[in-house]
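Read the structure below first, then the notes.
Left out: one protein chain. Kept in place: all the others.
After this line comes chain A, so read on.
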Amino acid sequence: MENLIALLVAAPLLGAVILLCGGRRLDRTGHWLGTLLALGSFVVAALLFTDMLGRDGEDRAMHQHLFSWIPVGGFQADIAFQLDQLSMTFVLLITGVGSLIHIYSIGYMEHDERRRRFFGYLNLFLAAMLILVIADNYLLLYVGWEGVGLASYLLIGFWQHKPSAATAAKKAFLVNRVGDMGLSIAIMLMFTTFGTFAFGDVLAATGETSEGKLTAIGLMLLLAACGKSAQVPLQSWLGDAMEGPTPVSALIHAATMVTAGVYLITRSGAIFNAAPDAQLAVVIVGAVTLLFGAIVGCAKDDIKKALAGSTMSQIGYMVLAAGLGPIGYAFAIMHLVTHGFFKAGLFLGAGSVMHGMNDEVDMRKYGGLRKYMPVTFVTFGLGYLAIIGFPGLSGFWSKDKIIEAAFAYGDGVRPWIFGGVALLGAGITAFYMTRVMLMTFFGEKRWQPTPDPHKEPSAEPAADDAHAGEMPHPHESPKSMTIPMIVLAFGSVFAGGLFSLNESFVHWLEPVTAFEHPHPVISVPAITASTMVVLAIGVAIAWFMYGKRPVPVTAPRGSVLTRAARRDLLQDDFNHVVLVRGGEHLTRSLVYVDHTLVDGVVNGTAASFGGLSGRMRKLQNGFARSYAVSMLGGTAVLVAATLLMRAV
């Protein structure tokens, strides 16, 4: 059975190679091939899962060693996989949601002439993401880590003819590279500390080194997680990443890749458990991002960007939970899985709405769509109820647990601060998601004619010239798109409850992540009650603002906070002024320095040494050229002389 592990990766990797190298002749069948291979990987995952369930909790980890990758001196890196309960959870999520999104894309990308390539990139993503979660050492994890970054880059910039898409793709890769620096340094620290970077060896030896080392490693891993999971201060790329096709936003920028940071922290639990300072940093980053994303999500009128803010915020919850240690790891992963269902469902719903609305993304130009797109409405609605934590649905179970655990973090004011933030976040979530729901599916029709696509190259594939100037005719999407939405809606409704039945999810992960029951500073029923109250307040405010009153088609100016939130709380402005402008000045002046100073000084020094000052400046008029040739001649004579010596 263990030998099947590599097949998980091999299937989508093969698909990527065939689709990307196969050429035009695969245009008509390529998407089926890609989808089949994704499904194949899911089937393998299911087989491995049933096999795993047949064994005892402590005995479930499987290993497969393929070959020695980089053997240099004491440095040993292997291509080897490890599939334990934590990895298995991810594998099922990735291949399951991944397959659904392949199916959805068949319909969604139908009119795109580069659909084959799109599926090739999707398969490449699956392969890289699977490597990331089943690697048995940090260096191989790094391969998957940057591999998903590459796939994300290619898919965000899929419509490369749009400058905004190309810029967003590059930005995502660059910001992620800053995070990758953290991962590099963490691996180097592990190597110099433990002499290895294999999970088993490093995580078992954390007791043998100082807390300072572990804190340093932990902080570097956190930096990596911030990049990949769009956590403050490296969150700026996620909003722009919405330039990619919507299925990509659902799969990569909601359900799977952006949660890799949570995986990294949970996987490295033994390091963080022994480094409380690093844990505190993780908790702070999670709490800050949780609020940051939620606030940004409240202000966006672009449906995908509002959802992106929400993703950032929900991952903030997961990171916060992962920072809490053994009381939080299992809940972080549980929320990660339920979020994978409902957020992917919400994005697919948004894609379906855009599909019916001539690719309009501005929610102010939606309204009243529930009658026209009933399936989308119901599935999106269930996802909505799940994410705000409506009692009984998935988000209720997973998010409440995180709030409880946050109220149990440390002592003194800490539980109150972080528990309070988590609670507040639940209220804001209820507000912005209700806003999205109301603006899209309720209220008056505020539809506008499609703008002339020649002004801005088309954003989504269906937007072609035919729609220019027309009013949208919203319609339900084809079956290939609605079926994945329905499946995900089922997950959004039932997954959380199922996982919480007899704490089955916690027990499943316990052998890997360990588990301790949280003891919150206030009683659990009180927390649940407060959550319900905050939730109700959030929904009510949203209803007063967007349900009771008509929504203006053009956004009002808004308060200072609203305007800042629309601009991602000014982070991009900061980046632009400091990094982009500053960087441009730096490189421009360096180019000048190199041309005049470095070149000049070296030439000048050389010239004065050879007594040539003056002549060097005349390099181009042949003066120095003749000098060079004479020097060359001199060397030739020298060589000839040495050769002749032999004869003498």
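Here is the rule we use: contacts are C-beta pairs under 8 Å (C-beta built on N, C-alpha and C of every residue); 3 or more make two chains touch, one makes a residue touch a chain; residues count from 1.
Keep this in mind: contacts and distances are computed from a predicted model.
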I notice the complex is incomplete. Of the names "NADH-quinone oxidoreductase subunit M", "Homoserine O-succinyltransferase", "Chemotaxis protein CheA" or "Acyl carrier protein", which is the UniProt protein name for the chain that's not shown? "NADH-quinone oxidoreductase subunit M"
Tell me which of A:68, A:504 or A:559 is the one touching the absent chain. A:68
Tell me which residue among A:42, A:194 or A:442 touches the hidden chain in the full complex. A:194
In terms of residues, what is the contact footprint of the unshown chain on chain A? 20, 67-75, 79, 139, 142-143, 145-147, 150, 153, 157, 160-161, 163, 165-167, 169-170, 173-174, 177-178, 180-181, 184-185, 187-189, 191-196, 201, 205, 208-209, 213, 457, 583, 586-588, 590-591, 594, 598-599, 601-603, 606, 609-610, 619-620, 624-625, 628, 631-632, 635-636, 639, 642, 645-646, 648
